[in-house]
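All protein chains but one are shown at their positions in the complex.
A and B are the chain letters, set down in written order, and residue numbers restart from 1 in every chain.
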Amino acid sequence: MMPGVINQHSSGAPLLRVRGLDLDFGSPRGRVHALRGVSLDVSAGEVVGIVGESGSGKSTLAYTLMGLLAENAEVTGGEILFEGRDLLRMAPAARRDLLGNRLSMIFQDPMTGLNPVRTIERQMIDAQHHQPGSRREKRDRAVAMLARVGIPDPQSRIGGYPHEFSGGMRQRICIAMALLVRPALLIADEPTTALDATLEVQIIHLLKDLQKEIGCSILFVSHHLGTVAELCDQVAVMYAGEVIEHGPVRDIFRNPAHPYTRALLECDPGRIRQKTRLLPTIPGEVPGLVGSQRGCIFRQRCGYAFAPCADERPAEYSVGAAQGARCHLLAPTSGVPA
Amino acid sequence: MSPLLSVRDLRVRFRTMGPLKALATGVRQPFIDAVCGVSFELRKGETLGLVGESGSGKSTVARAIMGLRPPTSGSIAFEGQEITGLSPAERKLYLRRMAMMFQDPIGSLSPRLTVRSLLMEPFHIHGMKDRDAATEADRLLGLVGLPADFGRRYPHQLSGGQARRVGVARALALDPNLIVADEPTAGLDVSVQGEVLNLLARLQDQLGIAILIITHNLNVVRHITDRMAIMYLGRFVEVGPTEHIFRQPRHPYTEALLSANPEPDPDAVIDRIEIKGEVPSLLKRPSGCEFHTRCRYAREMCAKVFPEPSQSGSDPAHSFKCHFPLEGRWQRAERSLVSPTV
Partner (left out) sequence: MEDVEAIRTAAQDRHDTGRLASFLRQLGKDPLGILGAILVVAMVATALLAPLIITHDPTRIMVGPRLAPPSLDFLMGTDQLGRDTFSRVIMGGRIALLVAFASLGSSLTVGLLLGLIAGFGPRWLDSFLLLVFDTVRSFPVIIFALAIVALLGPSLTSVIFVVAVTSVPIYARVVRTQAHALRNSEFVEAERCMGASTLRILAVHVLPNVIGPLLILVSMDVPLVITLEAGLSFLGMGVRPPTPDWGAILSDGYGYIHKTAWLVIAGGIPIVVTTLGFTFLGEALRDIFDPKLRKDL
């Protein structure tokens, strides 16, 4: 690790700064505005969670940051500043250089990140192609990392192929591979969704420990409020392609300001303390994102919607010191109690 | 009153390789016991939750009840009648009175059929005329709260929640007495999950259906089931009234599962218990208590002696298989279950 790099960013601008990111998908029926004006900061050494339901654009955002987008996707505006440089205006070669070096990713399905016909050893050595050192040293580092993530008998298991490992072990290998290069930022896209609950706890604890050891930042994408509450320092809540609320994890979970965040938290049966036969829901559906959007994106399902919600996209209003939400109810002049 | 469904010592064994290969490789037991001596009863209008991780055999129990996997031994009685080893024609008679919902909301709908034809399927299979079936299909759409024009859609044009509603409608089509629901909320967002569970609860209240729900989601189990059973490697390790188990789990595996069930509260999650390792392979069942390899309370005896079921002192309906059952109330469960008003 180069301490200078960390200091430079922890003192000034955040490690990752996304501003006004717009992204469209071409579809037979028109352009789908999958991300609209997304802004997000990830400071050095911080774990930021992106929570949202399906169709919220949270995975699209993660993939955009990594530059892994489908052919029909197009970034139409905004900037992604990583360590002060705009990824969107960078030469492709320079951007590729960052991947698997300063920026790593783990996926929901571990097999996405693993090559099924190559041994773990070869893949982990190749993953270090940005690093100095001989093959021998790289292999030793790989073995040490596998031991660190809890693969039993790594000296001999490193010669195995991905299919010889269980799902939980594969995800551990992916984490080892992603963190082997000591990236500044790890992007984790629903890494525990496919795992059983007892394994999920193990992986979350592992990520937490490794994050502290390496000092990297993590952008943790999940639909699962419980894991986000456990792992993250900061949370951004996404809905239908927009970040509608963000702030420190305790504030978001204790004092949600946006009606959607509130409704989402209420829906989680894990938070309902009294046994109930009927569970709360959010009526309605996520709106289609084809064509231009007017007003607040959540207004059709919002119990508090009033006149301005239909016409004007709400600006971001700050709530408390570090929390912000896009809702007209929070406007100082609206006069309607939130 | 006799139970609606009574399962006695159910065993389901799968072959891991063909007989020739087993002979050639010298494997004596080319089988795994996916379900290993499971017994339970389900009464009219009751909801039982089967909880376990992947490989625990919970889905196999469901499939054995529906006649999709022939049991190796044991008995399954439905409405007092033994239903294992029936001919297809005999099975068809009882399949009118029980229905299953599958994990994948969209994948369990035949992809080339419209929603309307999908809803007419159960009626066609049981010999109803086209006109009547169409009327019934429209009634079902209304029952699960889908607009009538959804009848023209194909499964891939539905969202997960909508497809799940179609699944519920199909399960209800023939007025069953029992619904077996395999992970009915898998792949659904939390905001939609409630809709589906509420729908099931409402219909259960109206129609008095018994529900066997198979899930790994303990939050769901806590709210909608009357009793729950925790499965590990094809066996029940603990079974009892849901509230009892949440208040006072006796088996360490249950405790670990309850603890692994994350609460969306940044301050509540610090005391989670992490259990070691992964579920062992069914090919190599551990000796003695099968959970001892991962149990943080395991002692010498646990590796040697298989624990027989024992009853909880306060409630005979609550039984578990552990040599050293946990005592005392479970901390987090207490906090989340007891509301300030009680």
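Just so we're on the same page, a contact is a pair of C-beta atoms (placed from the backbone, for glycine too) under 8 Å apart; a residue touches a chain by one contact, two chains touch by 3 or more.
Everything quoted here is computed from the prediction, not taken from an experiment.
Asker: Looking at the whole complex, which of B:Arg8, B:Arg91, B:Arg247 or B:Arg285 touches the chain that is not displayed?
Answerer: Result: among the candidates, B:Arg91 touches the missing chain.
Asker: Which of these, B:Met66, B:Leu258 or B:Cys295, touches the one chain of the complex that we don't see?
Answerer: B:Met66
Asker: Give the residue, chosen from B:Arg28, B:Arg112 or B:Arg131, that touches the chain omitted from the document.
Answerer: Only one listed residue reaches the unshown chain, and that is B:Arg112.
Asker: On subunit B, where is the contact patch with the chain that was removed from view?
Answerer: So the residues of subunit B touching the missing chain come out as 63, 66-68, 88, 91-92, 95-96, 99-100, 102-104, 107-113, 121-122, 125-126, 152-154, 156-157, 159, 170, 173-174.
Quick note on the criterion: only the chains that are shown with their structure count from here on.
Asker: Once you find the CA centre of subunit A and the CA centre of subunit B, what distance in Å lies between them?
Answerer: Using C-alpha averages as centres, the distance is 32 Å.
Asker: If you look only at subunit B, which of its residues touch subunit A in the complex?
Answerer: 53-54, 159-161, 189-195, 197-198, 201-202, 216, 218-220, 222-224, 243, 256-257, 259-269, 272-275, 278-279, 335-339, 341-342
Asker: Can you check the complex and tell me which residues of subunit A touch subunit B?
Answerer: 53-54, 166, 168-169, 196-202, 205, 223-230, 249-250, 253-254, 263-265, 267-282, 285
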